[in-house]
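Removed: one protein chain of the complex. Kept in place: all other protein chains.
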Amino acid sequence: MSTSSKPITALDLPPVEEFDDDMQAYFDKCVEKLGMVPNVLRAYSFDMAKLRTFAAFYNELMLAPSGLTKLERELIAVVVSSENRCFYCLVAHGAAVRQLSGDPKLGEIVAFNFRAGDLDERTTAMLEFASKLTRSPDLIVEADREALRAAGFSDRDIWDIAATAGFFNMSNRVASATDMQPNDEYHAQAR
Amino acid sequence: MSTSSKPITALDLPPVEEFDDDMQAYFDKCVEKLGMVPNVLRAYSFDMAKLRTFAAFYNELMLAPSGLTKLERELIAVVVSSENRCFYCLVAHGAAVRQLSGDPKLGEIVAFNFRAGDLDERTTAMLEFASKLTRSPDLIVEADREALRAAGFSDRDIWDIAATAGFFNMSNRVASATDMQPNDEYHAQAR
Amino acid sequence: MSTSSKPITALDLPPVEEFDDDMQAYFDKCVEKLGMVPNVLRAYSFDMAKLRTFAAFYNELMLAPSGLTKLERELIAVVVSSENRCFYCLVAHGAAVRQLSGDPKLGEIVAFNFRAGDLDERTTAMLEFASKLTRSPDLIVEADREALRAAGFSDRDIWDIAATAGFFNMSNRVASATDMQPNDEYHAQAR
Amino acid sequence: MSTSSKPITALDLPPVEEFDDDMQAYFDKCVEKLGMVPNVLRAYSFDMAKLRTFAAFYNELMLAPSGLTKLERELIAVVVSSENRCFYCLVAHGAAVRQLSGDPKLGEIVAFNFRAGDLDERTTAMLEFASKLTRSPDLIVEADREALRAAGFSDRDIWDIAATAGFFNMSNRVASATDMQPNDEYHAQAR
Amino acid sequence: MSTSSKPITALDLPPVEEFDDDMQAYFDKCVEKLGMVPNVLRAYSFDMAKLRTFAAFYNELMLAPSGLTKLERELIAVVVSSENRCFYCLVAHGAAVRQLSGDPKLGEIVAFNFRAGDLDERTTAMLEFASKLTRSPDLIVEADREALRAAGFSDRDIWDIAATAGFFNMSNRVASATDMQPNDEYHAQAR
Partner (left out) sequence: MSTSSKPITALDLPPVEEFDDDMQAYFDKCVEKLGMVPNVLRAYSFDMAKLRTFAAFYNELMLAPSGLTKLERELIAVVVSSENRCFYCLVAHGAAVRQLSGDPKLGEIVAFNFRAGDLDERTTAMLEFASKLTRSPDLIVEADREALRAAGFSDRDIWDIAATAGFFNMSNRVASATDMQPNDEYHAQAR
């Protein structure tokens, strides 16, 4: 048995024939910086408006100044995706964790079960919150926010943790609903 | 016992002192059209960039042309929020369902349990997909997409169902993580 | 889309042709006091003995003297029904909460997620117990009873909490099993 | 290690000092017919009105004429109690199944996992419905009722299945909430 | 209705025609000591190598010297099997608990819900660990091991608890996957 190559999604939604200039520039920049266009962006390319608002929202979330480092945001991405067993996001953001941390094993730990790792108290508190928020958002109470504050997070940081965990709960579901496939390049990155 | 008035969220994140012009115009338009600014927008007002990308993303999702009617998108919003027991979204989008449908009972049905309603086959298929995608995104398989196609949805419609269900899985979690409170005005609307 | 009118239950069980005198008097009293006969009573009307024992059991539970107020018993009813997503009971007992409390928002809070409310410690303890007893009765241990005692409940009160939560776990299931529909009048009451 | 004797419930609710005549007669009849008073009745004995409505409701449910045999009603009782892991009800109604069927092994099968038994199609359909109604009442749809009809049950029978399964979902929770202990006599009965 | 006799498993896997000498001796010893060959051993008899490694592994686990008594190991077996609702193992190891403890009621308590028993602190800690390890092994953290140490267990004991709970999570699944039926003799033993 070996894995054949699947289309980017299970939906018949080809990209627009001609990209808007800003989106073409964005794709060019992806190729320049990453060596590829992530498939999630290709999946949104059937509609320039959707691609634009998604990309803007995503970049603001993951790249804007925050009390959370970029690596911390990626750790949240992977733990949420692990709870939801999202193949696309585990592959793509697992690679990001390996790259940003320079620690291939850390990528495996958070993708498989962050509780098996030797993570520090701050990181553990952040990931426990993201995990509970993913599994049972209806059970979050003030004590959960207090646990984050006790681990040193500000209220602004709590917002960012919530926004990041929320985002990947969305993204995991769009990926799972459409059988979105990650770029093959991710698998071997930063091993 | 009676409910006291709680702050918009449990986080100490006051709005910026001076709004950017486009966001001030957006709030003014909310007041003009809705008679209020939805609290979710006030919650994001501590950061103009976050408010802007959230509003743009939301408006594209819920208002752009789609094979799904605006009511159908609101039905998905409410059913996802029911699965996640999100107080904010059930109140705000329950009101939207009552208003768009002119059918107060329909708002209650989808907020409490859409399976108790006498919904048509197309709507039921759409909501069953949204429900499964919310509860167990990892179990979605091709047969689930086929069920939507059999109910008359195009692949583009399936994307929109997934994107809407995904969005409220995000929004529910940001609301639950921050204890976001809906505007009191919603409760009596369109009853 | 709009909701059509469904029969009281999905079962073909017409009421007896002639009611027993006591049951006729009971229905007359319902009309006099409530302006209608709740559909759950109509559903039981195919058998006078079943109607009689159900009504007697229900009235003893909800109206007899107790350390719990009538409103507290209705709060338990709604929270249990929210865990079980019972359309009938959420509609009927949600209306009762709004009426008894004079607080329409409280009805929404307990129907959607009582943890989102600003409920006092006693009420929260009571509803947490009812919620756990509904979700996982097998995990109730002495510590759960101790938490109620610490919140000021007597052992007799604990019995009444258990009996009320138990009753709606029954009633929710009879309603769901038969697709029981609440009277339309409830929807607009006490908004 | 050996099991010590626990009080009937974990609540300090002693029986009334003097029983009402009808309830005394009822207890006398229990002793005459069963050789004991089931502890659930002793547990309710702190309040004659509660004991009376409970006994009336229970007896109507389990003993009145029905398309379901008494054994079938006991099988539902045990399967519901197995889903809820209710020690009291599994012991007491497990004994009833052994006695009514004359088949000690059947009592074990339904208490432990009815799917492991070689039960006929009618019984399996009935118990699958009771199991789903217990685990996830919100997911019951018309197809579940149709499955019962296909197995030969009338709509009246469906009501009785629902009412019996509902009742033990109540009774299991009252027992679990109060740590109710079954009479020791049950353990060795009909083995 | 009465239970008919089912084959040992639902798989068509007859025993080898001629047993290896050591395995024949092992079966002879079972008959001598237990009066029967447990069906699980008959189920493995289609392959002498599988029977041999299974029996060796099982006997080392359950009979070797350990800080856990034989009864404690059987209690773990039953509680794990109760979580997994394994008919075979609940019957066979429930009988073992009754025999080793001389307390028929204890067998019922652990098979139905050990939390309903009046078990001592050490036993409760051990069974809570086995229960959590069965339900959600991914959530086990250092605090769970600390709770065992606080209850007096050594690290070697913790290994044995884990190994025993693990083993029955395997054995339950082999039994459930193959519909393995326990010997009828167990039902009446030590009642």
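First chain written, first letter: the chains are A, B, C, D and E, and each begins at residue 1.
Keep in mind that, in the parts below, a residue touches a chain if its C-beta (ideal position, glycine included) is under 8 Å from a C-beta of that chain, and two chains touch if they have at least 3 such contacts.
Since the model is a prediction, treat every value here as computed from it, not as a measurement.
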{"item": "Touching partners, among the displayed chains, of the absent chain", "value": "A, B, D, E"}
{"item": "Residue of E:G35, E:G102 or E:P137 touching the missing chain in the full complex", "value": "E:P137"}
{"item": "Chain not shown: contacting residue from E:I109, E:M126 or E:A165", "value": "E:A165"}
{"item": "Hidden partner chain, residues of chain D it touches", "value": "113, 115"}
{"item": "Interface with the undisplayed chain - residues on chain A", "value": "1-4, 6, 71, 82, 85-88, 90-91, 101-106, 108-109, 111-113, 116-120, 123, 176, 179, 181, 184, 187-188, 191"}
{"item": "Missing-partner contacts on chain B, residue numbers", "value": "138-141"}
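Just so it is clear, only the chains that are shown with their structure count from here on.
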{"item": "Repeat of the B-C interface, chosen from D-E, A-C or C-D (over half of contact pairs identical by residue number)", "value": "D-E"}
{"item": "Interface residue overlap between copies chain A and chain B, same or different (over half shared)", "value": "same"}
{"item": "CA centroid of chain A to CA centroid of chain E, Å", "value": "43"}
{"item": "Inter-centroid spacing, chain B versus chain A (mean Cα positions, whole Å)", "value": "22"}
{"item": "Touching two or more other chains - residue numbers and ranges from chain B", "value": "85-86, 113, 176, 179"}
{"item": "Chain-chain contacts as defined at top", "value": "A-B, A-C, A-E, B-C, B-D, C-D, C-E, D-E"}
